[in-house]
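The other protein chains are all here in position, but one chain of the complex has been omitted.
And then chain A:
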Amino acid sequence: MTAPAIERSAATKRLRSVGAAREFGILLALVLVVLAATIANPNFLFSADGWRDLLLTPAILVLVAIGQAIVIITRNVDLSVGSILGLSAYLTGRLFVDLQGIPIIVVFVIAVGFGALLGLVNGALVAFAKVPAMVITLGTLYAYRGINVLWTGSDRINASDLPKSFLALGTGQILYIPILTIIALVVLIAAAWFMKNTRGGREFYAIGSDPAAAELYGLRVTRRLLIAFALSGALSGLAGVLYAARYGTISSQAGAGWELDAVGAAVIGGVAITGGVGSVWGAAIGAVLLLTINRALPILGIPDFWQRAVVGALIIGAIVLDRVLAVRAKRRLIEAREEDR
């Protein structure tokens, strides 16, 4: 008995575009925000500073949000990203201060490796102790920040302590595109390719979609979780170096509160908090939207205290939207199967 070649039913075709549509929707929202702000004040886009800020401001958060998205896709969460960023930023400063003439590339490698190590600690605690990531990383959020305070004290690294060539990275541009933005874009493309096209990436989705099934499939869940948290840590480490380059001033509070922006960016970008759904593209666009809105709202004349409420509404709106879309998609998928018969 042979079945005729399987036609994609119209319903499933429609559905397949839903995923991409989600990211398109958030991109559209971003364009609207930029448009509105530019109409209110053309300098928002059409000035050298405006253009630079638009691209430069979100670059560091994009990196952190990519790592966060990867972890959330595995049905976990990493709340320690801000603390890892702070530690790695201070480490960067210390390296330049204590080891005069250290090559910039070596600093990058050390800070990224350091971040990965801190992430690995998270991953090991989550994977072996079998405690929810929310609790573990809340613990390391405080622990890492504590180490940072202990190490830094009331000291701070100032721009004058850092090499000029390093600080130039933070503000420099190539063809009118800030270097930090280029770094973020390269990482984004690589991460997106990895998540879409490799076994490792797909297994992240599988684990988040149904952890019990992942065990039954014989996937190496523990190893994948370690990798996911290490990746998030490494990206926060990288973000720490870039933070140092961009701002020059590093206190013990660098990156405090960034975890909330990172989770917010991922959720706004369509990464399901229950795992298995979403993309690093979405999270990255979410990060850009989040920070761009922050800059656009004052220009649009929205009072200070409303600005946070707008961000909150955006997050809740995104979650409600995803829920509605998921319910509708499920119904349509069941119908599509009926049609196929």
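Methods note: contacts are C-beta pairs under 8 Å (C-beta built on N, C-alpha and C of every residue); 3 or more make two chains touch, one makes a residue touch a chain; residues count from 1.
Here, contacts and distances are computed from a predicted model.
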Answer for the undisplayed chain, UniProt naming, from "Heme lyase CcmF/NrfE family subunit", "Cytochrome bc1 complex cytochrome b subunit", "Rhamnose transport system ATP-binding protein" or "4Fe-4S dicluster domain-containing protein", is "Rhamnose transport system ATP-binding protein"
Residue of A:104, A:149, A:302 or A:329 in touch with the missing chain, whole complex considered:
A:329
Across the whole complex, the chain not displayed is touched by chain A residues 1-6, 8-9, 12, 15-16, 197-200, 202-203, 205-206, 208-210, 212-220, 276-277, 329-334, 336-337, 340-341
